[in-house]
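Quick one: the structure is below, questions incoming.
Excluded from the complex is one protein chain; the other protein chains are retained at their positions.
Moving on to chain A:
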């Protein structure tokens, strides 16, 4: 019966084992273009500084999990969200492989029936082609990212050396929103809740100055990377927000600004904003042609919230289920508890008989004597009954 269910589940799965076992190289190839976190084909692949590649959404999710300690899931080197670089080369490989897969799959299964001698050479060549294409772009992109980070040396190395304070004119990345600016402007920028500084919007003089400084800096240092990182100027990554410094009102405004629903409590707003930033930023890591529309993203966000709510209520229900269970347990074993209490009493009291003990339970309930007098006489009988239950519970705990 179980094996049937396993079979039904496995029928739904499209994975490297679709390829015949005698073509392990094809299985390896299929596995190589899948994200190690979700084991789907890379969706908006990004590389980390260490060169490992993941779906943008997966790695953002992994970094956001506190237990991950901001490590690369594969090699455990330190990572941060600001270091993610889109990997368009890998994205091309994935789309090419998706197209080629049914064809290769057909060839591979046909080859099973036919002669096994002629085909493998051809297959091998094809595989080599593909794997070199896999290796090619990812290698170049990783060198690109290192050279790019070389260009940013002041900005990336300054926060790393936490021991010493950088010079005021040093360009550093804001630890909250990762915008780069001169160190002397950082404090003003952070106290301003990382307000995105734009020339049109009048803001505090130091921050606007920092913006122009930053522009000049990036124009000189990394004009190319700027163009590459942000393919479209209309869509920008949502910067990280430190929610603790925001008042409820500000938080609500932020959601409204992004066109998100503002229902629920503060915790819900924060979760919603975090999730939305994740979805939005991950979407931007895809090639423009493959991006989802805002409506689709909103739908995804709603689905996520619904699932979360369903999970919450399920957990709540389970918790509630456990409580009456306790009570039922107490009721069914009441007689046994009484016996155990009776058996335990003589030991502590010395020579007391069982009968005396039972009387003792009913008449001298230590904690209740303080409660009972405060209630009116009519209910006192009830109180005593409850007390004997209490005793039982106590007895249970002691034993």
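Quick notes on this structure:
Following the convention adopted for this analysis, a residue touches a chain if its C-beta (ideal position, glycine included) is under 8 Å from a C-beta of that chain, and two chains touch if they have at least 3 such contacts; residues count from 1.
Following the convention adopted for this analysis, contacts and distances are computed from a predicted model.
Set against the options "Protein farnesyltransferase subunit beta", "Exosome complex component RRP43", "Ubiquitin-conjugating enzyme E2 1" or "WGS project CCBQ000000000 data, contig 00272", the UniProt name belonging to the omitted chain is "Ubiquitin-conjugating enzyme E2 1". Within the set A:33, A:46, A:62 or A:108, the residue that contacts the chain not displayed is A:62.
Between the chain not shown and the residues A:103, A:311 or A:328, the one that touches is A:311. In the complete complex, the hidden chain is touched by one of A:39, A:191, A:313 or A:334, namely A:39. Residue-level contact of chain A with the missing chain is found at 2, 5-6, 9-10, 12-13, 15-17, 21, 36-40, 58, 61-62, 65, 67-69, 71, 73-74, 76, 307, 311.
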